[in-house]
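Missing here: one protein chain of the complex. Every other protein chain is in place.
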Amino acid sequence: MSVSKINMAALVRSSFGLFKNSILNTAIRSLSTSKPLNIKEIREHKEGTKLVVEAVSLPSPRKDLLVRADNIDLPSSNCEHESSVKEPCYMCALGLDVKHTDVLILSQFVRSDGCMLPRRITGLCRRQQKKIGKMVSMAQKAGLMINLTPAWCKKDPKKRKDYKKFNTYFDEKTIFWKRIPDQNDKWKR
Amino acid sequence: MSNKHLFLNSGFVRAPLQNGVGRYVCQLQRIVLKFCKTHGSCRGLRDFIEQDLVDFAKQNPGVVVYLKPRRHRGPVAVAEYLNGDRVWMNLANKTHSEITKWIEVLRTQQGDIASTRLRKYQYTDHPSIQGPWTPFTFKNPELNTAVLPDQKFGANDRLPMSATEQLRLMFEKQKLEEGDVKTAE
C-alpha cells in the first residue's frame, strides 16, 4: 500500500494536538499532517476485522486554477526552447510579459509575510526566480502589495517618510540578468 | 515672418498654370550668354557655344539667344521670362555638361522660382468641400454628455494587454480545451 500509515500512538498524539490547537487557538501548529493544513486527510475504513487508518494526501487547492503551457497550444510556442537541451520552466513556457503592476501574479510567489519563496519551492529557473523576486520587491516598494509586505515596513506609502511617501513606478528593463547567447546568432555557430 | 527675408519675394507653391495641357508656351523669352574668349573660367561655356548652341537655337525657335563676348570677365547667363522675371546665373568654372543642364533648367522653369520665399508649403486651387477643420471634427460625440474627468476617456487604451489579463484568457482557453476532451469521450 503506497499510502503512508500512521500507527495508533501517533494518531492519538495528533488528535490531542488538534484538540489543543482548537482550544488555545495558537498560530503554532504541532503536526503538519492534521486537517487544518489540508495537506493530508485521515481516513479510516474496515478490511474484514482490521481497522485501517490512513493519511491520504489531498490534491492542492490550486490544482483546478493552475495554468500550464502544455495544456494550451500557444501560437509559435517557444521554438528556441525546443532546440535547447533544457526543458523551460513553467514561467518561461507561458511567455508572459509580467510587470511589477501585475500583483495578482506576483502575489502567488510570496509568503503571507511578504517574503519571496525560495527556488526549491517555486521551481522556477534562475532567471525567472531573480526577475520575479526583483518585481516583488518593486511592487512592495511602490505600495501595491500592502497586505503582503514584511511587518517591519511602513506598509502604506502615505504613512512613509520623506521620498518614500510619494508614488514611485519602476522600469522592468532595469532588472539585470545575464544575456543568454542566442542559438541562432550567425557569428557564433 | 521675421525680417530675415525682407527683400525676398514671397509666393505660394504653384502648379505651372497647366502649361502644356493644350499647347506648350515656352516661358523663356530671351537668353544672353556673356563670356570671355581667353579666360579659363569660361572654358565650359565656350565648349557649349561651339558644340551645342546652334542645336539649342534650332530646337527652341521661340527663344532669342544672344552671345556677348567681353574681355576678362566671368561667364554669365541671363534669362528673361514671359512674366518679366530676369534670372542672372554665374557659370564660372562650370563644365560643359553642367552648363548644358543649367541651361535646360533656365529653359524649362517658369520665372524666377528659386528666389521666392514660400509662404506656405501647401496650396490648393480647390479648398475643402467639407469645410475647414474645427476642434469638434472627428471628436467622439460621447464627450458632449460626459462628465469629465472620466476614467473612460482618460485611461490609455492603446497599451498592450497586461500579463494579468493574458493569464486570465489563457485560463479560459485551457478550461475550454479540457471541456472539449470531456465531450469527446
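Observations on the model:
Order as written gives the chain letters A and B; numbering starts at 1 within each chain.
Basically, a residue touches a chain if its C-beta (ideal position, glycine included) is under 8 Å from a C-beta of that chain, and two chains touch if they have at least 3 such contacts.
Simple rule for what comes next: contacts and distances are computed from a predicted model.
This complex has a chain not shown, and the name its UniProt record holds, of "39S ribosomal protein L13, mitochondrial", "LAFE_0D01816g1_1", "GPI-anchor transamidase" or "DNA replication complex GINS protein PSF3", is "39S ribosomal protein L13, mitochondrial". Touch with the hidden chain on the side of chain A covers residues 29, 32, 37, 39, 57, 60, 62-63, 65-67, 90-91, 94, 101, 103-105, 107-109, 111-113, 120-123, 142-148, 162-164, 166-171, 174. Seen from chain B, the chain kept out of the figure touches residues 1, 131-136, 139, 143, 148-151, 153-159, 162, 164, 167-168, 170-171.
The rule we apply is simple: only the chains that are shown with their structure count from here on.
Centroid to centroid, with C-alpha atoms defining each point, chain A and chain B lie 64 Å apart.
Put simply, chain A touches chain B in their complex at residues 65, 67-68, 71-72, 94, 96-99, 101-102, 104-105. Remark: chain B residues 160, 162-164, 166-167, 170-171, 173-174, 177-178 touch chain A in the complex.
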